[in-house]
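The block underneath contains the structure these notes are about, expressed in structure tokens.
Every protein chain but one is kept in place in this view of the complex.
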Amino acid sequence: MRATGDIQCIPIGSGVSVRAEVKRAHEILEQAGLNATLHPNGTSVEGELEAILDAVRQIHERLHEEGVVRLVSFVKIATRTDKEPSLRGKLF
Amino acid sequence: MRATGDIQCIPIGSGVSVRAEVKRAHEILEQAGLNATLHPNGTSVEGELEAILDAVRQIHERLHEEGVVRLVSFVKIATRTDKEPSLRGKLF
Amino acid sequence: MRATGDIQCIPIGSGVSVRAEVKRAHEILEQAGLNATLHPNGTSVEGELEAILDAVRQIHERLHEEGVVRLVSFVKIATRTDKEPSLRGKLF
Partner (left out) sequence: MRATGDIQCIPIGSGVSVRAEVKRAHEILEQAGLNATLHPNGTSVEGELEAILDAVRQIHERLHEEGVVRLVSFVKIATRTDKEPSLRGKLF
């Protein structure tokens, strides 16, 4: 099932700058084959629902492997059956 | 990897009352074997990261099968490597 | 105090299309004098913390006056004291 989403990952206890971790999370979303667009408070994504959720898993697993001790993600998932969900369709 | 989370599902266009859909989403989280506690703005969950994310997928798929046309989920996922994450440990 | 934020407003029970309400919410954020940029899952804002929060109040009050029966907002607020917070500074 197709879905759109929004994913923001915040490392806790990694210092005041979180730029490196935000960049890694965005890279993982792109490598997952999702249509991914960065915005100031997250990354907008479009793709299969399973692929989006699996990318969230990958972000947590990889960032912990790379040394992040604590990680919180804020995820929005949107699906609909009346038409193909798309990021473009959510802008008026 | 163990995780804690918070999941709120909101049907759009199903009418002003969303009680039935909120109840179904909570049931799916319980049936997924997650430690699930309802609160006024979502359900707190504790379990394997993959199981939590898979439960989000199941909620979307099943509620659409049951007739919901549009669905938005707000999900928080928290993981840490310094200790076992638990819902209990997040209360002071 | 300066802040950045992200505001998404969702009417419940207004029908499957929420385009009109999303557009009104975005207009109110712009009229509030905030630097406001629409993205697929909300509007990024930059301005005084009080002005951002007051704009959330205005959205709820005005949309209800205009007939929306039920409204949920998802708001992210970010502040920092080490540098001037800006939307531009949150992109890598």
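First chain written, first letter: the chains are A, B and C, and each begins at residue 1.
Rule of thumb we're sticking to: a contact is a pair of C-beta atoms (placed from the backbone, for glycine too) under 8 Å apart; a residue touches a chain by one contact, two chains touch by 3 or more.
Just so you know, these numbers come straight off a predicted model, no measurement behind them.
Which of A:S14, A:N35, A:Q58 or A:T81 touches the hidden chain is settled by the complete complex: it is A:S14. Counting the whole complex, the residues of subunit C in touch with the unshown chain are 1, 3, 49-50, 53-54, 56-57, 60-61, 64, 68-82. Subunit A meets the missing chain through residues 10-18, 69-70, 72, 74.
Mapped onto subunit B, the footprint of the missing chain covers residues 4-6, 8, 16, 19, 22-23, 26, 37-42, 44, 74, 76, 78, 80, 82, 87-88, 90-92.
Please note the rule applied: only the chains that are shown with their structure count from here on.
If you draw each protein chain as a dot and join the dots that touch, every dot ends up joined to every other dot. Taking each chain's centre as the mean of its C-alpha atoms, subunit A lies 21 Å from subunit C.
Centres computed as Cα averages put subunit B at a distance of 25 Å from subunit C.
If you average the CA atoms of subunit A and of subunit B, the two centres end up 17 Å from each other. Among the residues of subunit C, those touching two or more other chains are numbered 16, 74.
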